[in-house]
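Excluded from the complex is one protein chain; the other protein chains are retained at their positions.
In this document, chain identifiers A and B correspond to the written order of the chains, with residue numbering beginning at 1 in each.
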Amino acid sequence: MAKSNKPLVWGPFAAGGTLTAFLTPVLVLLTLLAALGYAPEALTYERLYVFASHWLVKFTLAVVVFLSLWSAAHRLRIMFYDLGVRADTLVATALYTIAGAGSAAVIAYLARI
Amino acid sequence: MSERRFELEVLRYNPETDSAPHFQRYSVGCEEEGVVLDALNRIKETIDPTLSYRWSCHMAVCGSCGMMINGEPKLACKAFLRNYAGVIRVEPLAHFPIERDLVTVLDDFMDKLARVKPYLIPKEEKPLSAGEYRQTPAELKKFKQYTLCINCMLCYAACPEYGLIPKFIGPAAIALAHRYNQDSRDGGRDERQEEIAATEGVWECSFAGACSEVCPEHVDPAGAIQQVKIASTVDWYRDHLMPWLKK
Partner (left out) sequence: MSRKPYHREVPRVLWFFDHPRYLRYMARELTCLFIGAYTLLLVVGIGRLAEGRAAYEAFLEALKSPLSIVFHVLALGFAVYHSVTWFNLTPKALPVQIGEEFMPDWVIAGAHYAVWVLLSLGILFFAGVF
């Protein structure tokens, strides 16, 4: 049996899983505070726009979004199989495409900032 | 030593007469301090000699008596009767075809075990005159844990992915491949990678971790599988991004 090409998709999954473990909770907390009316300084339009203008921040945000979306897509793919949906190739293509589209979108948005 | 009455509900299947398995209730006297295997032996000796099941050492080293006890994969010789209340449900190990009563068909696991080449493949031929392989305590410690596998297959019964994907090579086979890969005397990793780095190798595992939870010897096959995934991923990216690098 030949070695699988699964590592291609698993590598970013593992990286994204680690990243989201460290980062996502505090990000959710920030926007939760905003949702409750206690938006922190950094989320005001001026501060955030200036922050997101920096090329290093744009690069970091793009990477964070890509890895987060990819790891979620990969895990969701496994979940579909666990729930009895056998069309793995179809599910994988759809989910990775969504992750890719989200990443492409954020890159396009950041380019305009 | 005091005796007590125990109620066992055992799944029976006779391939010569049955079209499907069915439960049979037994009421048997057994020492309170005993294990489910003792109760089964008592049933076979005094009530129903047709009851079939595998067992041997009665001390959790041979791996023969794996079965589902109240829905949990356990060694019958390690399942203490005092830990169960009411009727004890005994079924053959999950995810394997039933040969007869509590005896399962093990062929799938045996095939998979052979495929991973669970034996030392030396890096180079060494004549006897060259002497023994030397190994430091640290080198031994690196793989020792994975040598403890007794091939009881409780991990296959617990693994949800093996239940859903029968082609999955499974926890014990990968843990045993890992045992040899980690052994400093061995040079066979590349050969084993062909099997365990294939789609039906580690890549069907979703790290549910049930295998390690039920393992009676604390081998931690789940850990072994993740380590193989990481090593295989590093290999893959290195091979594809830097193909000029020689091994």
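The rule we apply is simple: a residue touches a chain if its C-beta (ideal position, glycine included) is under 8 Å from a C-beta of that chain, and two chains touch if they have at least 3 such contacts.
Keep in mind that what you see is a predicted model, and the values were worked out from it rather than measured.
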Quiz prompt | Per the touch definition above, residue among B:Arg42, B:His95 or B:Arg115 touching the missing chain | solution = B:His95
Quiz prompt | Touch residues of chain A, complete complex, unshown partner | solution = 17-18, 20-37, 39-43, 45, 48-49, 52, 61, 65, 68-69, 71-76, 78-79, 82-84, 99, 102, 105-106, 109-110, 112-113
Quiz item: Contacts of chain B with the missing chain: which residues?
Solution: 13, 15-16, 18, 20-21, 71-72, 94-99, 105, 137-138, 141-142, 160, 163-164, 206-210, 212-213, 220, 222-223, 226-227, 229-230
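Definition applied: only the chains that are shown with their structure count from here on.
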Quiz item: Could you state the distance in Å from the CA-based centre of chain A to that of chain B?
Solution: 37
Quiz item: What does chain B use to touch chain A in their complex?
Solution: 160-161, 164, 193-195, 197-201, 203, 206, 229-230, 232-233, 235-237, 240
Practice problem: Provide the residue numbers of chain A that touch chain B in the complex, in ascending order. | Solution: 1-8, 10-11, 14, 78, 81-82
